[in-house]
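Below is one structure, written out as structure tokens; comments come after it.
Just one protein chain is left out here, and the rest sit where they should.
Note that the chains are named A and B in the order they appear, and that numbering of residues resets to 1 at the start of each chain.
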Amino acid sequence: MKTYNNRAWFLILPVILCVAFSAILPLMTIVNYSVQDILSPSQKVFVGTEWFRMVMRDSELHGALYRQMIFSLSVLAIQIPLGILIALTMPAQGWKASMSLVLIALPLLIPWNVVGTIWQIFGRGDIGLLGYVVNNAGISYNYTGDSIDAWVTVLVMDIWHWTPLVVLLCYAGLRAIPDAYYQAAKIDGASRWAVFRFIQLPKLRNVLMIAVLLRFMDSFMIYTEPFVLTGGGPGNATTFLSQYLTQKAVGQFDLGPAAAFSLIYFLIILLFCFVLYNWMQRVGTGDKK
Amino acid sequence: MLLALENVSKKVGAEDHIYPLSLSLVPGTINVLLGTTKAGKTTLMRLMAGLDRPTEGRVTVDGRDVTGVSVRERDLAMVYQQFINYPSFTVFDNIASPLRIKGVAESEIKKRVTDMAERLHITPYLQRFPAELSGGQQQRTAMARALIKEAGLLLLDEPLVNLDYKLREELRNELTDLFSEGKTTVVYATTEPLEALQLGGHVAVMHEGSLLQSGSTLDVFNAPNSIQAARTFSDPPINLMHATLESNGTAQLGSGLTLQLSPAQMQKAAGHKEVMLGLRAHSLRLAARYPDDVAIEAEVELAEISGSETYVHVHRGRIALVAQLPGVHDLELGSQCSMYCRPSDLFLYAPDGALLFAPTLTQAGV
Partner (left out) sequence: MARIELVDLAHAYRPNPSAPSDYALRPMNMQWDDGGAYALLGPSGCGKTTLLNIISGLVRPSHGRVLFDGKDVTNLPPEARNIAQVFQFPVIYDTMTVFDNLAFPLRNRGWKTIDINKRVQQVAEMLELTSDLKHRASGLSVDAKQKISLGRGLVRPDVAAVLFDEPLTVIDPHLKWLLRRKLKEIHHELKLSLIYVTHDQVEALTFADKVVVMTQGEVVQAGTAQELFEEPAHTFVGYFIGNPGMNLLPCKINDGAAHIEGSVIPLSPKASTALNGANGKTTLGIRPEFVECEFEQAPDTTAATVTSVRNLGTHYLAEFKLGDHTIAAKLRQLSASAGDKVWLRLPTERTLYYVNDKRVA
């Protein structure tokens, strides 16, 4: 649908200016930096695609990318089903519904570095409740020394922090299903599982698509929480892409390669989201006519 | 407002939503757009309103080309299927909103709104919110808001379809009264042929994006120019039978049924060996009424009694017919009966669908 009212352009001009300053100009700056060697603010040498080639060959980067992929996929594999499950068990109306919504949403309200700090203390073997209980139960648990333990802690922290988002989205999606479907299923004698598989899951498709995209993008760019919790350690066991990038750019002041890396990072996310979105659309093709 | 569409068509991607058509709307009367759900009525209305731009063709108002003009500049009002009102405004404010936008004085607004509410019988609800009203009352509010603008063009997209049957009847009667005054061009989209007949005025019959026929409602009803137009504009469905013509004017319909056509019909059908005969359901009777009535022996399949009428489904061999009989007739399933009709009441269509002969204005039958 096209509108031929030029007045509309004036109304969105402020937004265009904001987006220009906050996103487009910085993006152009990055593109600019990515093809230059920046020795000092006044000394820039054009190097073409050298940084891009260097970044692609960087084995440390490969490692970070690999760890990031494992992390994001684990996040999706656990948080999406868990979110659906929790949303299914939440009451649909009344004061209990409001209360459970508030409780579920609490982790989302906490500043991200505070989340990291909470879990950092929580997991400590001496003063942390979790660390103390687990160690006393006979399982040796030390997230600062053991890579596996660090991984598990980071995952559990992310699950605790972000599953509520999936829950809220699915909850809204479930409420949108007309009662008649459940009634018809009851009359058809369908089991609880059949109701889930044939009514709820198909009708949640759009909501789940949003949830998957959001969780993927956010987890792929995750920085604050793991940084506060483990600092990327032990060693580089929990150093994910964004942390690696920050180390490069801020720590070593290699703006050129950092800019090149940022662009590649951006393109990777864009590519994944595009593929994911199309795949999910095609899965539901029979429905959309 | 004299609205005209000249060779207008609409393509979305590769799909044709509206095939090229030309249509002139008549002011001071109700222009009905009749067609099934996907016929393109809503798309056409959007083109008339300026909400969509035609892929090709022009839209003119009083002779002026307005094809690219935005909706805001056009003088129109629209009423939708889903009762659309501003939920946070009272009924009074809803109806007053177009006047407030125009900058009319408050005292004038009060007078005009109370008048309009009176006309639409919603005066007791003026201080309520739309959510507190019933469907019929909400739709009246939407209509009041549309009418108070006194726009040159008023578009109604199946406005009564979400209302009760009885309410629909009442509102329809009120609508014909409301629109008979004034210079507004009214366009009313509907899927029901009976509604088109009750609203009178002019009709444009659409089917799958094409304009089949347009003209005064009774003219189109009495002489649909194609088989598809006849099908779209009949409720109960028109009886269609295939026949082979012989030189002496006899039509062979198969299943042992032959009908003798009148000289007028023969003349129009000259040159065609195969024709499609059309017979409206109310042209069939249980007893002979006219001297040239012919009996058709058939077996009763089903009798649907609706109180004022009975719809009888009969068949003879492979010919299936539906008859609309006044009154209650409790015909037994499987029983034999004789249906009477006049061959001169038959419509004749060529195999390609074109109209060859339409019966002269017969007495309407109840």
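Throughout what follows, a contact is a pair of C-beta atoms (placed from the backbone, for glycine too) under 8 Å apart; a residue touches a chain by one contact, two chains touch by 3 or more.
All values derive from a computational prediction rather than experimental measurement.
J.: So one chain is hidden, and I want to know which residue out of B:Thr29, B:Thr141 or B:Gln324 touches that hidden chain in the complete assembly.
T.: B:Gln324
J.: Kindly state which of the options A:Pro41, A:Gly94 or A:Gly189 is in contact with the chain not pictured.
T.: Per the contact definition at the top, the residue touching the missing chain is A:Gly189.
J.: So which bits of subunit B touch the chain we can't see?
T.: Contact residues on subunit B toward the absent chain are 36-37, 134-135, 164-167, 169, 191-194, 197-198, 200, 217-218, 221-222, 231-232, 235-237, 280, 282, 302, 304-308, 311, 313, 324, 326-328, 330, 333, 363-366.
J.: Give me the subunit A residues in contact with the hidden chain, please.
T.: 178, 180-181, 183-184, 186-191, 194, 198-199, 202-203, 286-287, 289
Going forward, only the chains that are shown with their structure count from here on.
J.: Taking each chain's centre as its mean C-alpha position, how far apart are subunit A and subunit B in Å?
T.: 55
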